[in-house]
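Next up is a structure, given as structure tokens.
One protein chain omitted, others in place.
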Amino acid sequence: MRPFLVSALLLLISLSFFGITRWHGIQKMSEVTSVGLQQNSDVIVDLNFPPETFHMSILQNVGRVQKVEGARVYLFNVSYGSLKQLSNYFWVQSIHLWKKD
Amino acid sequence: MEKGLAVTNTSSNLVGLSKLEKISSSLFKKSIGIILLLIFWQISVPLINLESYFYPAPYDVWLAFIDLLYKGILHSYILDSAGRYLLGLVTGVSLALFLGVLIALNKKIAKALLPLINFLFAIVEVAWIPLFVMWFGYGLTTIVVALTYVAFFPMLFNTMSGIQTIPAVYINAAKTLGASPFMLIFQVYLPSAMPQILTGLRASAGFTFRGLIFSEMIAAKSGIGFLIFEGSTNQQTARTIVGMICMGLAWIFLDLFYIKSIEKATVERWGMLKTAESVS
Partner (left out) sequence: MKHGQEFKLDGLLGLIPFALVAMVWWIIPQTMEYPQYMLPPIQDVVQRYFEIIQDGSLLKHTLASLRKLTIGFGIGSVFAIIVGVSIASSKRVSEYLSPVLTFLQSIAGVAWIPLAIIWFGSGTNAVLFVIINTIFFSCINNVVTGVQQIPSVLRRAALSNGASPLQILFNLTLPGAFVQLIVGFRTSLAFGWRALVAGEMIASAKGLGYMTLEAVQWYQTATVMSGMITIGVLWLLLDRLFFKKIEDATVIRWGVLKR
């Protein structure tokens, strides 16, 4: 009995966590989606804190890291799918388009 | 006079209240040890007076815990570890169940396979890791293979022993009633061997847990084992201790909600004999 209850509880918690981060993620993506981009773009990712090795390796999988300024990371050539994935992380504060001048 | 009142009080206030008291008093007793340990630890820090990377205080560990949580590192690591654990455990246990039944039923196969199995068992899973790393590189495959290996043996031996100690009466009775081999396996052998099989499951769960932590230290870039290891390479000892505490809590979680329930089911229904194999 107990194992099933606990597993069900864990499942419930995971699903709600996933739902909430996805919802926030959609909001973070709003700037990118508003431009209607479905292809690769260059983005500025703001984190809540300066990234550590853990975060850098995730970011490097997402796109080419151009530079890091404190809690702000500049990424080249990120696919739309990867952006979606990135937006799901709760430590990502916002994703802006990087307009290079 | 008062005693009489007290008696009516408890009996009219229902057993529920005293049960709550019972639970909270046992919880209290259990936490005293831990609280004392924490106090001793905190006190010893200024006494030992070394940098916090050498001997962190409980407060440093708490800060590191919050930090890891806030940065999303901890929950990601826990998920990775849990995934590897479940994969390895399930694979190893299923293989062991299958082979265990096979070996227990067929003497020829038993005699052929057992020496090899015993020899492989003697080569501790720890010793296989270097080879696995050479063959499969770093990452998920190596770890799951290693964990399958670890989970396999305790389950195998217990399944074998469980089936071999079924009273022949049951088997003969079923055969006399015309049971097919398929029915025999699922309706006689497995149910009768269940206590022993569940003992094997407990043992496998334990060994796989330790194996997980070790493999992650050597062959992974994420997970609780890796967290424990990583903290030592960049002087973040507080993180190492967070990892160790998480490991202990994870085991308590597993034990309390999953393994103990299995124990209860078997002890209540069948009564268990503590054998040498089950203890090791």
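To keep things simple, chains are lettered A and B as they appear, and every chain counts its residues starting from 1.
To be clear about the criterion, a contact is a pair of C-beta atoms (placed from the backbone, for glycine too) under 8 Å apart; a residue touches a chain by one contact, two chains touch by 3 or more.
Just so you know, these numbers come straight off a predicted model, no measurement behind them.
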Can you pull out the displayed chains that the omitted chain is in contact with?
-> B
Among B:47, B:127 or B:177, single out the residue that touches the unshown chain.
-> B:127
In the complete assembly, which of B:95, B:113, B:174 or B:190 touches the absent chain?
-> B:113
Touching the missing chain, which residues of chain B?
-> 29-34, 36-37, 53-54, 108, 111-116, 119-120, 122-131, 133-135, 210, 213-214, 217-218, 225, 228-229, 231-233, 235, 237, 240-241, 243-245, 247-248, 251-252, 255, 273-277, 279-280
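The rule is simple: only the chains that are shown with their structure count from here on.
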Give, as an integer number of Å, the spacing between the C-alpha centres of chain B and chain A.
-> 34
In the complex, the residues of chain A that touch chain B are 1-3, 6, 48-49, 52, 54-55, 57, 89-91
Can you check the complex and tell me which residues of chain B touch chain A?
-> 70-73, 76, 221-222, 257-258, 260-262
